[in-house]
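Entry: chain A
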Amino acid sequence: MTRTQRLFALAALVLLAIVPFFVTDSYTRHVFIVAFIYATVAVNWDLSLGLGGLFNFGHVAFFGIGVYTAAILTTALDVSPWIAIPAGGITAAIAALIIALPVAKLQGIYVVLVTFAFGQLCLQIVLSQGDLTGGAEGLVRLPYLTIGDYKFIRDFKFAYYYLALAILAVSVIVLLLIAQSPFGKSLRAVRDNPDYAASRGISVARQRVLVLVASSVMTGVVGGFYAIYLRVASPEVFGFSIATLVVSMVLIGGAGSIIGPAIAALALTFATEAMAGVRGMEEARFIIVAVAMIVVLQVAPGGVVDIFGRLLGSGRKT
Partner candidate 1 sequence: MDGVLIPTLVSGLLLGSLYALMASGLSLIWTTLGVFNFAHGALMTLGAYIAWTVTEQLGLGLAAGFVAGIGAAVIAGVVIELLLVRPFYGSRNMMLITVMTTLAASTIIERGISVIWGPRLKQLPRVIDGQVNILGAPVSAHETLIIVLAPAVLLALWWYTGRTRSGRSLRAVGQNQDSAALIGIDVPRTFSLAFGLSAALAGVTGVLLGSIRFITPGLGADPLVNAMIVVIFGGLGSLGATAGAAYVIGMMEALLVLWLGLYWTPSVLFVALIAVLVFRPNGLFGKVSA
Partner candidate 2 sequence: MSRLLDVSGIHAGYGTVPVLHGIDIHLDKGEAVGLFGPNGHGKSTLLRTISGLLRPSRGTVTFDGQDITTAKPSAIVAAGLIHAQQSNTLFGDMGVEETLELSAFSPRARDGWKDRLAEVHTLFPRLAERRRQKAKTLSGGERQMLSIGCALMCAPRLLILDEPTLGLSPRLKGELCAAIAEIAKKGVPLIVVEQDVEFLLTLTDRLYLVEQGEVAREIDGSNAPDHQEIMDMYFGEGAH
């Protein structure tokens, strides 16, 4: 993370903050909000996958757990959405801790398999516990956010926009701080040279637990926000499609760069939303994203950020 990159991130934040003054229609703002949500999931995933080099393929499950935590709390227990959203972060962190127990000791492909299976088992549980989760239909008509009498859905989602942006901004800032902290540095060192851990007496298991938990919190929170914002919780959030979409954001943006996945998330969300409007593209857009990911892996394994970095002559990232 160079000074220029930090300035760039700040400029982007300011720019995004003034967008609602120019973009006033509800649909475009909705796409921005969804993009911020995906971006939050992507940058947090980048902490474990990119910075930590941990082959975690269950990250989207943390998101789904946040979604269902908020949905169940607000429907079954009548909890206020303001509490249900952060509660998503807590349950996601607990889930991360549970999955970290086995993952801390596993190697290579088995990390991929166990984390992936974890996500799929979450899906199975949601499907089977129909009384609580609504099964395959999911939960609908969740309460929306209000402050006093002010309803967030009013003013063309003005308030939702800023809340989503705030969640993303907090995530990015925290992750950038982590990346520059001694912890972040030792993460990268161990990722690039596993022998380093042994020679420095670093506990890889402890690192993995911390990384998984740290990456899960904001992911769970944004999951809770997603549920409250859309007012539905559907088991699709655990599916292959969202996982592939978000992982392609991380890879196309450039794993390990934090900012890259955020940019890619914005670009890809707008691209897929635009394609969703075209007849016959509803399914094909996922194919296009998947192909784009494969192409990026072939021509620029460092992601698109890497290409810009090379074009600008600023050397390699991180």
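For anyone wondering why these and not others, all candidates are chains of the complex that A comes from, given by their letters.
Rule of thumb we're sticking to: contacts are C-beta pairs under 8 Å (C-beta built on N, C-alpha and C of every residue); 3 or more make two chains touch, one makes a residue touch a chain; residues count from 1.
Because the structure is a prediction, the values reported are computed rather than measured.
K.L.:
Pick the one that touches chain A in this complex: which of 1 or 2 is it?
P.N.:
Selected candidate, touching chain A: 1.
K.L.:
Can you list the residues on chain A that touch candidate 1 in the complex?
P.N.:
Touch list, chain A to candidate 1: 55, 57, 98-99, 101-102, 105-110, 112-114, 116-117, 120-122, 124-125, 127-130, 239-241, 243-244, 247-248, 251, 280, 283-284, 286-287, 289-291, 293-294, 297-298, 301.
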